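A single protein chain has been removed from this complex, and every other one stays in its place.
Now for subunit A:
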Amino acid sequence: MRHPLLYLGFLLVLLSGALAIGGLVSAPGTDTPWASWLLLLADVGTLVVLVRLYFRRVEPASAPRHDEIQSLQRLAQLVQRGHTSAEVYRILLEAAVQTVHADAAWLDLDPTHPGFEGAGTSQYHGITAAQAEALRTGLQAHPAPEGDYLTNDLHLRPGFAKALPAFRSLIELPLRGLHFSYGTLYLLKVKPHTFDRADLSILQTFTSQAVLSIENLELVQTSLANQRTQEELKIASQVQDSLIPKNLPTDNWFDISSHSLAAKEVGGDFYDFLHLPGRRLAVIIGDVSGKGVTAAFHMAQMKGIFHSLMQENPLAKNERDKFPVPSRFMAQANMALTHCLEKSSFITSSLYIIDYEQGGFVFARAGHCHTLYYHAMREEVFYFESQGLGLGIIRNESYEKHIKNQFYDYSPGDVMVIYTDGIVEARGGDGTEEYGEDRLKLRLEESYFQEAEDIKSFILDDLNSFTHGHPIHDDQTLLVIKFKSAQPLPLA
C-alpha cells in the first residue's frame, strides 16, 4: 500500500497546475505573468518528485520472512527430539541454502572437535567436493580476516586472480561455540553482488542456533554418560558388597560382629571367614593401598587368593599340613600378587586360624594394623607386637623371611579387635588429629565385658562422635570377636 498523502499530493499538483495555466491563458498580453510561470515551474518540480515516490520499489512487510523463522524453529526443535549432531548440521546446511537462495553451499566440520564421529568431514550442496576443494585452496591462499566474511566480488580476491571462480558471491561463516570451533559454513551464488548484510545476519542467527543445539546435544550426551558411570559404580558397589560375608559364622564358642564402610562407592578393605575341618575357623582381614575402583579389583583378587589357597591339600603327609599355616599363606599370596599389583601398590593383611578344640589361635600379620586384645584372666588390654611385612613390597622368595607366625592360647571372655587403618587414622578435632590406637584401646577397656555387637557399637559411636563433621577419607573395617566358654551344642 502506498501512503494516502501521495494521492493528496497529486490532487494538489493538478489543482495548482490548472490554476497556473488558467492564469497564463486568461491574461495574455499583459505584462509577463511572473507569478503564474513560477507556480507552473514549482508544480512541475513537485510532480517529478511525486512520480518518483509513486514508482519507488515497495518493500514487502517484514512478516513474510516465514521460511526463515520456520528453519530456525526446526533447528531449535532438533535437540528436544533427541536428534544427532549430524542431523543438526544437515538441517543447518539445508535451511541456509533455502533462506538466502544460494546456488551452492558446503560445510566443513572441524577435525579437532572431540567426540563427534563426523569431525573432519564435509557436507556439500549443489557443488562437488572437487569444486569446493578448489575454492577452499583459493580462499586459504589469501585468508580473509577472522570471523564472518562476505564478498560479492570473489573473482577480485587475490587467490582467484588466475582461475576465475564459477561463483562470484560468497559468505563464509565459522561455527564457533563456547569452547571450540565446530566448523565453517560456505554459501555461494553464481552472480556477483547477490548477497547482502541482511543475508549475513539471518545466517548468523542460524549458525548460532545450530551451535547452541550441538552444545546442548553434547551436554545431554555427557550427562547420560555420567549417569551410566554412576549406574556402573552402583553395580560395582553391589558386587563388592556381595563379596563381603553377610552371614557371620556362628557357634557357641564365640561371638562375632563386623562393620565395614567404604570411603567411595567401592573400596579396598576386605575380610572373610572360612570354616576348616577339625573345628577350626580362618579369619582374614586386609587393606589394599589406595582407594576406589583399583583398590576394589585387588580386594576381589585377594578374596580369590584366600579361597584358593585355603583348600585342603590331599597330598599333605599329616593333618597339620593340609591347610597352609598363616605365614605360608602370606608367602604364597605375596607370590600370587607379584605379577598383578602395580609397583607402588601393596596389601596389608592378617590371617588368623582359630582352633577351638585346642582353645588357641595362630596368626601372621603382613604389615596390617596390630591386633587389639583383651585378656580376661589378666584383665588387661594390649596390642599384639609382631613383625611382618606387607604383601607386594618384596616380590621374590625372600619375602618368607619377613613373615612370622604367632601362637596364642585364648580363654573364655577374651576379646579380639581386628580393624583397618581407616579406623585408627580417621581424622577429627581440627582435622589433623587422628583417632589413634590409644583411644581404641581405652574404648575396649571400657567395654570388654559386653557382647561383641555392643563392643563394636560402642567403639563406632565414639569414632563417629570423634570424626563428626569430617568426611571419611579411608575405608573403615572393624571386627570384634569374643571368645566364650564352649558349651556343648544342643541336640537337635
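The rule we apply is simple: contacts are C-beta pairs under 8 Å (C-beta built on N, C-alpha and C of every residue); 3 or more make two chains touch, one makes a residue touch a chain; residues count from 1.
Convention: contacts and distances are computed from a predicted model.
Chosen from "Anti-sigma factor antagonist", "Secreted protein", "Branched-chain amino acid ABC transporter permease" or "Dihydroorotate dehydrogenase", the protein name that UniProt gives for the omitted chain reads "Anti-sigma factor antagonist".
Here the missing chain is touched by one residue of A:H370, A:H470 or A:K484, and it is A:H370.
From the options A:S71, A:S289 or A:T467, the residue with contact to the chain not on display is A:S289. Among A:Y89, A:W253 or A:F346, the one in contact with the hidden chain is A:F346.
Note that of A:P165, A:G267, A:G388 or A:G428, the residue touching the chain absent from this view is A:G388. Within subunit A, the residues in touch with the undisplayed chain are 289-290, 343-346, 348, 366-370, 387-390, 393-395, 402, 421, 432, 434.
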